[in-house]
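Selected chains from the complex are presented in situ; the others are not included.
Which chain is which? They are A, B and C, in the order written, and residues in each are numbered from 1.
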Amino acid sequence: MNPQNLRLLLEQLAAGQTTVDTALHRLETLPFEALDFACVDHHRELRCGFPEVIFGQGKTPGQILTLFEKLAAAGANVLATRVSADAAEGVVSRFPGASYHELARALTLRQNPAPAGSGLVAVVCAGTADMPVAEEARLTIEMMDQPLRTIYDVGVAGLHRLLARSAELRQARVIVVVAGMEGALPSVVGGLVKAPVIAVPTSVGYGASFHGLAALLAMLNSCAAGVSVVNIDNGFGAGYQAALINQAGQSQTQG
Amino acid sequence: MNPQNLRLLLEQLAAGQTTVDTALHRLETLPFEALDFACVDHHRELRCGFPEVIFGQGKTPGQILTLFEKLAAAGANVLATRVSADAAEGVVSRFPGASYHELARALTLRQNPAPAGSGLVAVVCAGTADMPVAEEARLTIEMMDQPLRTIYDVGVAGLHRLLARSAELRQARVIVVVAGMEGALPSVVGGLVKAPVIAVPTSVGYGASFHGLAALLAMLNSCAAGVSVVNIDNGFGAGYQAALINQAGQSQTQG
Amino acid sequence: MNPQNLRLLLEQLAAGQTTVDTALHRLETLPFEALDFACVDHHRELRCGFPEVIFGQGKTPGQILTLFEKLAAAGANVLATRVSADAAEGVVSRFPGASYHELARALTLRQNPAPAGSGLVAVVCAGTADMPVAEEARLTIEMMDQPLRTIYDVGVAGLHRLLARSAELRQARVIVVVAGMEGALPSVVGGLVKAPVIAVPTSVGYGASFHGLAALLAMLNSCAAGVSVVNIDNGFGAGYQAALINQAGQSQTQG
């Protein structure tokens, strides 16, 4: 039953052409399809703080360009992650306003001016090898229009570099911490601040790091309360959640 | 160098008994001890939204009672998790105002009235077997004075029960989702709402659940953006972070 | 909006007290609750081939008895799995018609006569140590009123015992194969018959069986097409799916 049919049923009821019991029965066994389209629209409004993201991994340059065009045509800001330089070239030559961020392997197109947000998201990164993941988080937060600050290359083996920036850390409302190898940084940061910490293990490491498993397990077992974890190398996911949390401080209701 | 010594140094400088260069040198090579005590105090003020938590696991009833007395004497609210009924009995007979929550295996003592907070934390739970972990999260949030609502027994195998409460879900500023077995609930909830989701895998399951590993991996791989994960059965950790996130909406600065 | 409210809305529309547009709007944004109760009922009718199962694991004797009473009161057949002898005693003394199956650790109460079904489910078991899991599958199939035959103790190390019963195997419409240790039996059975095979790894084994992991992996990698796998020791799940498959041969539509 599509929305047109639903209207028809109600009109029949209003016109006395069907009974309340019949209409009730039809509505009770109503397939979800009838609600679906409305549901989608409603969802978009509710959820579209920043829905327009293209995951480039496993997609051809042509597919990425097509998706980019479709989203750009809707007038929104666009973010594409895990895009190769080759694929990016095609998009940028089509959208001169788009930027390719080589380290993060991400494409961005800003079509709307950034609103003035409050709060602050910090993106902290252990080593230079973890920077691509941190940059993916940073761009996600930026495209979701949240104020942010990056604190890079502050791994625990040189603790003084981290401590030197602890005042900055304490100003953040939420902190993304990116680390590979032994994944110790989120525990240390979590012990220095009150803000919630979103930890991102990276696949950076050798031998028994098992492609990020060591860092992942370490972060899940953090002795600091207030730390939660996303998937290995998932900078987008961490940035997305951090932006949501920072936004939570800006409005009272979201339902 | 302890604080008394620091004061002495400054008094000597003020009295002209030492030079600026000498004082500067001593301060630059100052062992961390000198700052430590102040640091601790400062830290407590900064961080003590709710620091007084006792992890009961692996502690004797006597140790739990001693810690409980020490924290209670400071006048704060007290939370003790993973406390056996036996250990709880000793605490409750000593503190008649304390409550033992059997399902969550937690003890609480409220000595301060709860302030009127804003926002809303939802605690969602897949099955009745996951309830002990969900209750640990709930009590943690409650003791941190955040408004909350529980939505229990809404596992994905009976989707209509979850959908029936989707409006309530959408009112939350942050959602804790507790699930064992295949750990699918956070993905489904994350797809229905805009709020950040803190997923808690539980060790509930049989055979190849490997004591929560299946649920943990599922949650880390959630196809819904905005989901982060804490350790298996770590209801406290999820509740703690959710409360921090909800608080983030109430104040502008925390440094 | 509950069903009463839904009726009220339709009555108002029929009575001309509201417009079609208003009703349409309210229905489109209808929370799922309104559909929920109907949905549940509808679901029960659609899905209740055999919904009344109690998983006894992790439940107290009292909880099991309470659930048993509730389901029995509805007049249906009742199955409770993973019930200890202690817990069973309480149920049987309350329901003299209930039977406790010690090996399968299951309780059954038949309140309706079994209909005459067609097709045949075979339950095949490698060793005597795997029998508790096989028996859980057998009882599930029996309570779902499907014809069945058991072929036990036919492990691959004594192949002649299995081959001696291959004619019986070929008569089955679907076969549950239960095996621990190296989990080779489903591959051998799958190579002898045309029927679909549901493989159940058991936690029976020593050392590097890793509590059923060896058998699970072996079954997932079966070189015989037509084999699918359920969780370790999940006799109920295998029996349930086998019964569904056997039923699929008896009716044409199920929507």
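A few comments on the model shown:
Definition applied: a residue touches a chain if its C-beta (ideal position, glycine included) is under 8 Å from a C-beta of that chain, and two chains touch if they have at least 3 such contacts.
Note that the structure is predicted; figures quoted are calculated from it, not measured.
Count of copies in the whole complex in this file: 8, from one repeated sequence with 3 chains shown in place.
Keep in mind that, in the parts below, only the chains that are shown with their structure count from here on.
For the pair chain A and chain B, the fraction of shared interface numbers is greater than half, so the two copies use mostly the same residues to meet. Centroids of chain B and chain C (each the mean of its C-alpha atoms) stand 39 Å apart. Separation between the centroids of chain A and chain B, computed from CA atoms only, is 24 Å.
Taken residue by residue, chain A touches two or more other chains at no position, since every residue touches fewer.
In the complex of the two chains, the chain A residues touching chain C come out as 3, 6-7, 10-11, 13-14, 16, 19-20, 23-24, 27-30, 35, 38, 42. Contacts from chain B toward chain C in the complex involve residues 129, 158, 160-161, 163-167, 204, 206-209. Of all residues in chain B, only 46-47, 49, 53, 118-119, 167, 170-174, 193-196, 198, 216, 220-221, 225-232, 236-238, 240-241, 244-246, 248-250, 252-255 touch chain A in the complex they form.
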